[in-house]
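One structure is given here, and the rest of the page talks about it.
Our next item is subunit A:
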Amino acid sequence: MSVAAESRPVGVDIQENEENRALVEAIEADNDDLTIRHMPGMIRLTKNGQLVINQASVEARLGRPWETHEFQLAIITYFGEFVEWDDDQIIIAWKH
Partner candidate 1 sequence: MAVKAMYDYTWPSRSAAELYGDDQLVHVWWRGNPYFVSAQTFRFPKAMPFGALVNDVLKGFFTADPDFVPESLDTAAWKVDHEDLVPDLEASLEANGVGHKSLLEFSL
Partner candidate 2 sequence: MTVPAQKPARKLSMKQRYTALTHDLDWTPTYVKEEEVFPFTTFEGIKVHDWSKWDDPFRLTVEAYNKYQAEKDRRLYAVLDGFAQSQGQLGLTEARYMNAMKIFLQGIPVHEYNAHRNFSYLARYANGPGARFAALCQSLDELRHAQTEIHTLSHYNKYFDGMHDWHKWTDRVWYLSVPKSFFEDAQTAGPFEWLIAIGFSFEYLLTNLLFVPFMSGAAFNGDLPTMTFGFSAQSDESRHMTLGLEAIKFMLEQDEDNLPIVQDWLDKWFWRGYRLISLVAGMMDYMLPKRVMSWKEAFELYFEEQMLNGLFKDLEYYGIRPPRHVDWAIGEKEILSHQVYWILYQYSHAAAFTTTIPNAEDQEWLEKAYPETWPIYKQVVWDKAQRVMDAGGRYFNPGLPQLCTVCQIPMGFTEPGDPLTQCQRQTVYEGERYDFCSDGCQWIFEREPTKYRQSWLPVHQIFQGNCGGPTLPDVAAWYGLQPGDGAEYLGSPDHQAWLEWHGQTTKEA
């Protein structure tokens, strides 16, 4: 039977390095009930429903402007779908 999109996990794997620390912290701050797993060289963030990345949160921690396009430098892989990718926000979720 179909399991509702809101209760299925989505996630993203990010390179774990100094450049990405602010990004990871921003994701942690903006997403409750995040599951975090560290593996050599990478960090895996998963969450049920949807995962949000806010430009403002990243910039606040980074202390410089950050375009959402920059997320491409950090990401290794993801699961779910990019249902939103705009100037101020990226959202990963399942559509159905």
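These made the cut because all candidates are chains of the complex that A comes from, given by their letters.
Rule of thumb we're sticking to: contacts are C-beta pairs under 8 Å (C-beta built on N, C-alpha and C of every residue); 3 or more make two chains touch, one makes a residue touch a chain; residues count from 1.
Here the structure is a predicted model, which is why all the values come from computation and not from measurement.
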Selected partner (touches subunit A in the complex), from 1 or 2: 2
Complex interface listing, subunit A residues touching candidate 2: 2-3, 5, 8-11, 13, 15, 39-42, 63-65, 68-70, 72-83, 85-87, 94-96
